[in-house]
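A single protein chain has been removed from this complex, and every other one stays in its place.
Up next is subunit A:
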Amino acid sequence: MNPPGSLAGLDPNLDEHLSTQILAPSVHSDNPQERIQARRLRIAARLEARRREALGEYLDGKKESEEDQSKSYKQKEESRLKLAKLLLCGTELVTNIQVAIDIREIHRRVEEEEIKRQRIEKLENEVKTSQDKFDEITSKWEEGKQKRIPQELWEMLNTQQLHCAGLLEDKNKLISELQQELKTKDDQYVKDLKKQSDDICLLLERMEEQVKNVMKTFREELYNIEKAFEVERQELLASNKKKWERALQAHNAKELEYLTNRMKKVEDYEKQLNRQRIWDCEEYNTIKIKLEQDVQVQQLVLTRVPGWRSTWPTPVNVSCLATTCDILEILEQQLQQRKAIYQLNQEKLEYNLQVLKKRDEESTVIKSQQKRKINRLHDILNNLRSKYAKQIKQFQEENQSLTLDYKRLVLQFKELQKAMRHFALIDDEKFREIWLMNEEEAKDLIARAFDVDRIIHTHHLGLPWTAPDFWFLKNVGPISQQPQKSATQIVEEMLMHTEEEEAEEAASEPESYLDLPKQISEKTTKKILMLLCDESGFLIESKLLSLLLPLEQNECYLLRLDAIFSALGIESEDDLYKLVNFFLKYRAHRLSSSLQIKSCSQASMEKASMEETSMGSELELAEQTEMEGAKEESLVEGEKEEEEETPPSPWDIHPNDVLKILEAFVMGLKKPRDSRAPPRVQKNMRNNSKDSEYWQALTTVIPSSKQNLWDALYTALEKYHIVLTQRAKLLLENSSLEQRNTELQALLQQYLNSKINSELQVPPTQVLRVPTK
């Protein structure tokens, strides 16, 4: 099993790791056993290497390195040593000259010194002797001066002359000696120069030789090293080649072996196949013969008269011959029959052939027709296709343009909406302002009217006046519904409230009912919500839950509920109450179904209402909520009753039911939600139905009865006014008359008192009786 597989796997890699791959088991082998073995081997090798590293580095390392260090290394070392020696010797040879000159110089110096010393000594001696001689001579001069005898003097002079000459001669001798020495020195100098030039020549020669030598040897050594390397390389190549060839041979041998094996096997199989085939043939033949025999027998049996079969087995021996004759007869008959049938069949077949030929011809005609038709249809199809493509293109273009238009329109629409919103806001604002202005004006007027009324009442009628109290008088600004609170706000409020409630216990219980506009018991609501909160934790995100852990219980509930509401799509107060109601209804329904006593009708009603809620559109929502509110009231009352009957009723809602309820609720809520978008716009529209009513009411601040009163008062007062004016006129008249009277009286008095009167015979005074003043 293994060898052929591994061989096949190895074939491509054979060039690279021939020896190792064949000999050692591979880690990448298919066989697990082999892989294990390979790993073991690897570990063992590693351990071995480590051990050797630890132990034998000091001992083996050097030996190995020396052994390993190949010819090239040896050659290198050899060359290096040789060259170093050469350089050393060469420099020594060259510097030898310097050293020799140095020592010669030293010797010369020593000699020179010696000679110098001798010379100086000699000179000093000479100086001394000559000085002595000179002294002698000078002393003799003194002697000579005392000499009187000419002969003596001459003699002495002669001797003096001789002495002087001797002295001079000495000096001259010395001078000549020194000059001689100088000459020899000059010669020496020339010689030295020559010697030095010779030395320099020698030095140069040696240097050149050295350079040449060094270059030569360097070249040689380089050549040698290269050669050594080359040889080593060759050896390496040869050894590697040998190894390679050996491995290749091994591989070839193995392959050959495999091939022979395979061929043998193939031959074996062939033989086996042949044998099998022969055997099969034989078997087949025997079976065939047997079957044929069987068939013959059977035919015999079949051709026989049916009744014969029953009789055949018994008289076989008796009437064997007879039966064979019979059989032959029957066979002949049958042959005849067959022949007739054959004839008939032949004729039939011929006829059929003719018919078929005809049909064939027809069919060929039809085929050609069809072909033509097909061609035509193909043409049409192509035409249609092209048309279709064209149309597609056209429609695409159209579509594009239309989409563009659509986009533009959408943009425009959006802008329009924006503008509309803007205008709506502005309109609202304007409306509000105008409203306020008008309202102010109206209020002013109303106030004036009230003032007037008050004056009339108090001053004219003497009645006490009370300011009428109308609802619309307190209104400021446009009439609008209270904004709906969001569900969470309510919940928050509620929770807060219940908290307080808990603190205040039962004292605040009645108040709590007032807080909820829909008159649902706060407790039940809270409980339902708690239940919801506990049960539908799956609607809350896990992150939020982890965040909620450290919070207070109430806050926790609040946030949870918020999340749940957002998941359920409960947004407004109404939704919340709807939910609560739904719960209650569900419970009631369940209760009714369980109790089945009196709340049967109620339940049906609730069912109806449920259907209504689910079916009802948003437009009806407001009404419905109101209706529901009303219903709920009754419902709550009913509940209360129920509560009384069954005290733990709010807890009746089994936690398992919560999900069902929620599902039902969401299903119910979903439909209205779909049709929510359009009404929302309408929602912004304020209903102005009450406006006219309001303004109408403002006009009727002063009721008609009061107006009638005013009218009557007016007419009466007018009359009163007329009377008063008349009276005033009369008074004026009266006063003027009085004045005239007084004037006249004064005149009279005057006249009476005048002199004329006295002059007169009859004084008027006597005539007249002056009225007393």
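In the analysis below, a residue touches a chain if its C-beta (ideal position, glycine included) is under 8 Å from a C-beta of that chain, and two chains touch if they have at least 3 such contacts; residues count from 1.
Everything below uses one rule, namely that contacts and distances are computed from a predicted model.
> Among "Signal peptidase subunit 3", "Alpha-1,3-glucosyltransferase", "Mitochondrial ribosomal protein subunit S14" or "Dynein regulatory complex subunit 5", go ahead and choose the protein name stored in UniProt for the chain not displayed.
The UniProt record for the chain left out of view names it "Dynein regulatory complex subunit 5".
> Can you work out which residue in A:A100, A:L237 or A:A419 touches the chain that's missing from view?
Considering all chains, including the one not shown, the answer is A:A100.
> Which positions on subunit A touch the chain that was left off?
Given the touch definition above, subunit A has residues 84, 92, 95-96, 99-100, 102-103, 105-106, 109 touching the missing chain.
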